[in-house]
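Let's turn to chain A:
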Amino acid sequence: MEQKIIEILEKMHPTVDIKHETALVDEGILDSLDIVTLVTELNAAFDVCIPAVEILPSNFNSVEALATMVKRLDDV
Partner candidate 1 sequence: MKKTKWIWAVLTFVILTALLFGAAQALLVPHDRAANPEAFLLQDYFEADTAQDEVVFVGDCEVYEAFSPVVLWQKYGISSRVCGTPQQLVWHSYAVLEEVFERSDPKVIVLGVYGLIYSEPQSEAYNRMVLDHLPASSTKWQVLSDAIVEGESKLSYAFPLLRYHDRWSQLSWQDVTTLFSHQEPVSVRGYLVQNGVVAGNAPSHEGALPPRATAFGEMALDYFDRIVTLCRDNNAELVLIKAPTDSWRYPWHEEYEAQVVALAEQYGLPYYNFLNEIETIGLNYTTDTYDAGLHLNVYGAEKLTAYFGKILVENYQLTDTRLRDHDCVVWTEDIARYEAQKKEGAK
Partner candidate 2 sequence: MSLSLAFVLFLAVLLPLYFLAPRRGQWIILLIGSIIFYGFSGWRNLCVLIALTIIVYVFGRLLGRSLDRQTEILKAHRADGSWDKPTRRAFRDRCVARRKWLLAAGVVLTLSLLAVFKYDSLLIQTVNMLAGTSYPGPKLVVPLGLSYVTLSAISYMVDVSRGQLAPEKNLAKLTLFIFYFPQMWQGPINRYDELAPQLFAIHSFDAPRALQGALRALWGGVKKVVVANTVGLAVQAVMQASGNLGGTWTWLMILLYSIQIYADFTGGMDIALGVSHVLGIGLYENFDRPFGACSVADYWRRWHRSMGRFFTDYVFYPLSVSRLSQKLSRLSRRLPLWTATLVTWALTGLWHGAGWNFVVWGLCNGLFILLSQELRPLRRRFGEKFSRVAASRPLTWLCCSGTLFTVGLFRTLDLSPDAGRVLSLWGRAATPSAVVGLFDASLWTALGLSIAQWGLIALGVLAMWLVGRATPHVGDVHTPSLGERLARRPMLCAVVCALMVVAIVVFGRYGLGYNAMDFIYGQF
């Protein structure tokens, strides 16, 4: 799953070291348009439905956080 998320993100930001970045939102790498693109891609890739409530910096700051969120939403 992490690998897939990294792929999606790298397509959006090829120059950023996605794997080791832990402040994707806080440092302004992902702007609101990126986040929506990302949500759409994640929804399609993992067949989940990320609601607006989940769009918090803490859920989008790193690949790890993203994976945790997707897993949690998939689990319910």
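Here is how the candidates were picked: all candidates are chains of the complex that A comes from, given by their letters.
We adopt the following convention: a residue touches a chain if its C-beta (ideal position, glycine included) is under 8 Å from a C-beta of that chain, and two chains touch if they have at least 3 such contacts; residues count from 1.
Predicted model, so just to flag it, every value in this text is computed and none were measured.
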Seminar exercise, completed: For chain A, the touching partner in this complex, picked from 1 or 2, is candidate 2
Seminar exercise, completed: Contacts from chain A onto candidate 2 in the complex sit at residues 14-15, 28, 31-33, 35-37, 39-41, 43-44, 49-53, 55, 76
